[in-house]
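Shown here is a partial selection of chains from the complex, left in place.
Going in written order, the chains are labelled A and B, and every chain counts its residues from 1.
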Amino acid sequence: MTDPLAARIAALEDREAIRDLIARYGPLADSGDCAGAAALWTEDGIYEVGGFGSYQGRTAIRALLEGESHQQLIHGGAAHVLSPPVIDLDGDRAAARTYSVVFRKAEDGWEAHRVSANLWQLMRTAEGWKVACRINRLLDGSADARALIARMS
Amino acid sequence: MTDPLAARIAALEDREAIRDLIARYGPLADSGDCAGAAALWTEDGIYEVGGFGSYQGRTAIRALLEGESHQQLIHGGAAHVLSPPVIDLDGDRAAARTYSVVFRKAEDGWEAHRVSANLWQLMRTAEGWKVACRINRLLDGSADARALIARMS
């Protein structure tokens, strides 16, 4: 790509695509589209969920979301809200850092059931940008959750 | 528009304008600018509010926000926070899906008073992008709220 304007447009499009990818997680997870949510990852992508465990591959991630814990959550009333990401773009790779807040219906209103730091490793694939690894850690005061969203450069 | 770079820039600008339109709702609603909030919609746009009802046209939407329920809310301390949207652009039409969280001042801190799914139907008009229809449903476990933010394509 030799046209400098085209390169600048491509960088904006990459950031837009990454923003879009991350924003799609919540609606897919909350609408119960487990296969759709898992397809945000690469075929062998990793989702490490604070307090739960580490899941590798679309099949494992889909099974996690089809499991009793997530299904009870969304059928009781839930919202997986992701914050605007900080995106560090590096060619065909990128890192993004976001907060995620899971709200859960309580008797009166909703409660912030999980508040987490998230580090996303993303890669450009033949299917567009995909999640190679998402690490989620509860912001409960632990040093490793704080370190996850620390400055990268 | 025959220049392919110009078409790519226009698509980015459309997404930016839609993001801007949606982000403006909260500050207008919370600052009490009821006419300004209503003007985000087309002249005969629809705002369907989960648990309240359906309002058509800027006059009706403005009256809703000038009503006792919304006025009490914002004078008691409130924030209408919209999440980053998922945007599906299709020429002069677009759909966007967001979460909305209404925080309300409580005795100690704030409570998540409403947590909702939102589907926005947007259209390009002579005044720029406007909301043709916004459907808001409480994420209280009901299937229709989950369906509202389900994958579109």
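By definition in this document, a residue touches a chain if its C-beta (ideal position, glycine included) is under 8 Å from a C-beta of that chain, and two chains touch if they have at least 3 such contacts.
These numbers were taken from a predicted model, which means no experiment stands behind them.
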Assembly check, 2 identical chains modelled here, expected copies in whole complex 3
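Operating definition for what follows: only the chains that are shown with their structure count from here on.
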Tell me, which parts of chain A touch chain B in their complex?
3, 5-6, 9, 12-13, 16, 19-20, 22-24, 26-28, 30-33, 36, 74-79, 81-84, 103, 105, 108-112
What residues of chain B sit close enough to touch chain A in their complex?
5, 8-9, 12, 15, 83-87, 97, 99, 101, 111-117, 138-142, 146-147, 149-151
